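Here the complex is missing a single protein chain, while all its other protein chains stay put.
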Amino acid sequence: MIKLGIVGGTGYTGAELLRLLARHPQARVSVLTSRQEAGKRADALFPHLRGHTDVVFSAPDADALAACDAVFFATPHGTAMNLAPALVERGVRVIDLSADFRLRDTAAYKQWYQHDHACPELLQESVYGLPEMNRDAIRKARVVGAPGCYPTAVQLGFAPLLEAKVIDANALIADCKSGVSGAGREVKLGSMFGEAADSFKAYGVPGHRHLPEIEQGLRLAANGAVGLTFVPHLTPMIRGIHATLYARLLKPDVDVQALFEQRFRNEAFVDVMPPGAHPETRSVRASNVCRIAVHRPRGGEVVVVLAVIDNLVKGAAGQALQCFNLMFGLDETLALDTPPLAP
Amino acid sequence: MIKLGIVGGTGYTGAELLRLLARHPQARVSVLTSRQEAGKRADALFPHLRGHTDVVFSAPDADALAACDAVFFATPHGTAMNLAPALVERGVRVIDLSADFRLRDTAAYKQWYQHDHACPELLQESVYGLPEMNRDAIRKARVVGAPGCYPTAVQLGFAPLLEAKVIDANALIADCKSGVSGAGREVKLGSMFGEAADSFKAYGVPGHRHLPEIEQGLRLAANGAVGLTFVPHLTPMIRGIHATLYARLLKPDVDVQALFEQRFRNEAFVDVMPPGAHPETRSVRASNVCRIAVHRPRGGEVVVVLAVIDNLVKGAAGQALQCFNLMFGLDETLALDTPPLAP
Amino acid sequence: MIKLGIVGGTGYTGAELLRLLARHPQARVSVLTSRQEAGKRADALFPHLRGHTDVVFSAPDADALAACDAVFFATPHGTAMNLAPALVERGVRVIDLSADFRLRDTAAYKQWYQHDHACPELLQESVYGLPEMNRDAIRKARVVGAPGCYPTAVQLGFAPLLEAKVIDANALIADCKSGVSGAGREVKLGSMFGEAADSFKAYGVPGHRHLPEIEQGLRLAANGAVGLTFVPHLTPMIRGIHATLYARLLKPDVDVQALFEQRFRNEAFVDVMPPGAHPETRSVRASNVCRIAVHRPRGGEVVVVLAVIDNLVKGAAGQALQCFNLMFGLDETLALDTPPLAP
Partner (left out) sequence: MIKLGIVGGTGYTGAELLRLLARHPQARVSVLTSRQEAGKRADALFPHLRGHTDVVFSAPDADALAACDAVFFATPHGTAMNLAPALVERGVRVIDLSADFRLRDTAAYKQWYQHDHACPELLQESVYGLPEMNRDAIRKARVVGAPGCYPTAVQLGFAPLLEAKVIDANALIADCKSGVSGAGREVKLGSMFGEAADSFKAYGVPGHRHLPEIEQGLRLAANGAVGLTFVPHLTPMIRGIHATLYARLLKPDVDVQALFEQRFRNEAFVDVMPPGAHPETRSVRASNVCRIAVHRPRGGEVVVVLAVIDNLVKGAAGQALQCFNLMFGLDETLALDTPPLAP
């Protein structure tokens, strides 16, 4: 059994890791840290896990974590970059679900997160954990920075078009909608039921922290500069991201459907839907799948890509687990093959 | 008291007309038709109206309707165009909430609604009921075609930019999100709670009936051709439309905030919010107001307009009532001045 | 114009008072206090009120409040009882929406709220603000303690049966369901969308602060001791309380429908629905009405009462306003006659 640690297990991504790992045949959570909940059973905080885990929260302890084979960070930004170097040095492989190992550019990191990066060398070595873009590097990585939820949906949706250089990369639009769990489990006014239910709004239009991460990924896919307008919205649902992506085709005779099918034909977690489809977020609820449909309204030169994921799975815990499976030479789909939940 | 008739009062727009008119000091619903519910009190079907109306459904009757001063059609398309000519001939003014008097072009009507228009002459005379674009014509109209919900939000949001010719009219994008009541009160699978709750999806990407109506309005605002990509989405909320509009600025030094404030400074039902704002649909719930914010992300050349309305009020019954007030020389805000409901 | 003050205007009940008072023809909010938001416009915090109020938050100031004719307290418990005595002394009439003036018994107050009552004399003079039980006393009151939301629904539902002494008062059951706004606007984990949406649970089964208030009211109605089991539940909706009340009939031949109709025949805000009805919470959304239906399943000796209110209106701000209208000799329904909002 592979021994796992989870640092910061009281949030939604931590709970989701526990839920998914409960079905993993080759790994077991042996350390789960929370300063605040130390001594409490995880299933006392998360009653849905009663019967599926016996793990108990403990205060963070360097030796206990170092005794793990791999450690997941399900913490706010700023924690993993301080703890990861010592763990890596002691042979632990690290998968960070926060923002600390996503941006290659430390200046951008500082600009958006307001503090210096604590371990720029390890950052340079670390690997961006989007398997569909980066599988081989993830396999060998000592530190993986798992992507954000919006960046996952937007990159998967634009990648085939950018890689094939069939769209104008300078005028990309990503109109994205997220369920409320995307804002995490910390209490905040905007995430209250009374504030978010039965209403819809955009937020962060002037600038959102996921923007530099998305642009970084799109530049790699495009192998060049990109121009992106990214507008996130808050949707009255628990889980789910729906990215509606717009671009102008440079080559009007390209078969975009075939392009997507070809690009993802070997991917277990990307489902290119039939022409004319409109994927719903619930069709991926609780699962690691990204479903994508591609349209050319009225046969014009604008291509519209619809991509849906579960923000807590493919957008966080599931993707981290997918990376873990790769890093340890396991079947990439272990513990990630349960059907989505609908209705 | 002005005598009103409502044809087809069993849907959401019919019920909403009854709710709003209950507070109108100068008009009274004297005829409310429904073949199916004839003989039943309206408040038996709509218990929230108990104590606010005594009207009883009756089978449609030409003479009863002709005895009204104005008749609202809250019917599916295809009904108003058959009944309106006789009513107009008998001096009744008609406000149609269906699609029958929205498209000037009878060929487009036939293409999208699959049948010929029954009264092309009256259609030519009729007036498109968007007061912020068309107030004077509405005042004198005998027949008003009240706009659809998406078209209202999109036209109000793009109008200042198109009229001022500061954007590229050939590459407009309208990413729109609607509450489920936009699909009406008829039972259909996609509107079921079990299907629409806690999920989000696009629909009609290849083509939606509101597209030609929106384009018609934008062409008038632009005084020229436009190119529009319109993607509607279904959102798990009851009421509300959020239009997120994208365009490329041709004149980067234009003050878009001032442009919007100036354009709507005398409008009772358009609220241009302060710079940086993100209007929520609930901020207009139950009201006739359209709230708009305008952004230039990172100061770039893409302008993003956020416009929200209540699809059943400013997107249907409220706008129809606003037209009615204009047609009868009343204060435009009569019965439309109640504050929105939040939370 | 009657000058009003609202202490603690940043919560849902404060915002709801502003919404309702925006339509009051004879009263105007001149002071709105919040230490934290002092200097900010109310409509900056509550954008749905843009265009309906110009009031600005100010830090609490004794003289400013004393210059009002009436002051509403929309604060957590413990505030009103400290400020009310000085205001009353200066001739201001006080309507408290918190728990400070609900319980006659200071020992019970201390038991449930963990601190001594600050003004037991004023408490004795104060009047419980449930007009349907207490109208005349409210008219003359200097201090009114407006009822809690659960107590309003439960008392109105049981009153006719207890007053008529037709049920066993020792075995009452009140199974109540509340929307999430009942927990207020302060951020707390249990009120988060991610926690409360798409789920249902009971809470406070061992004991809830509304229990002694309900029992106090039921004892008065019964003119004797009562035995009550009260179980509140959290429902994934914004507004609304549904009380399902169970009692055993002592007199099986009583016409319970007539009893309710008779008891409330002159009440503007209690709607006894026809036999067989099942009131929905949305049928009173945004309104001050309590709708009630009464059943005897299979004609047996168990009577089931269904009572619905909007917790923020009849359960809080609306009821306070109803009391205000009574206290100032106004029409009881002023600013409270807008139809409910559905769907």
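First chain written, first letter: the chains are A, B and C, and each begins at residue 1.
The rule is short, and it goes like this: a residue touches a chain if its C-beta (ideal position, glycine included) is under 8 Å from a C-beta of that chain, and two chains touch if they have at least 3 such contacts.
Note that the structure is predicted; figures quoted are calculated from it, not measured.
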Revision key, fill the gap. Only one of A:V284, A:V305 or A:L334 touches the unshown chain, namely A:V284
Exercise for review: Just name the one of C:T53, C:S126, C:T152 or C:T281 that touches the chain not displayed here.
Suggested key: C:T281
Review point. If you put the missing chain back, which residues of subunit B would it touch?
Key: 12, 180-181, 185, 187-189, 191-198, 236-238
**Study point:** Interface with the unshown chain - residue positions in subunit C
**Key:** 171, 173, 175, 177, 179, 194-195, 197-203, 205-207, 227, 229-231, 233, 235-240, 242, 244, 246, 248, 276, 278-282, 285, 295, 297-298, 300, 302, 304, 306, 308, 342-343
Check your understanding: In terms of residues, what is the contact footprint of the unshown chain on subunit A?
Key -> 12, 15, 19, 22-23, 46-52, 181, 197-198, 238-239, 271, 273, 277, 279-280, 282-287, 289, 291, 338-343
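Convention: only the chains that are shown with their structure count from here on.
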Point to revise | Farthest-lying chain, centroid of Cα atoms versus that of subunit C | key: A
Practice item. Averaged over CA atoms, how far is the centre of subunit B from the centre of subunit C? Could you give it in whole Å? Key: 36
Check your understanding: Between subunit A and subunit C, what is the separation of their C-alpha centroids in Å?
Key -> 45
Check your understanding: Between subunit A and subunit B, what is the separation of their C-alpha centroids in Å?
Key -> 39
Review point. Got the subunit C residues that touch at least 2 other chains?
Key: 12, 181, 185, 197-198, 238
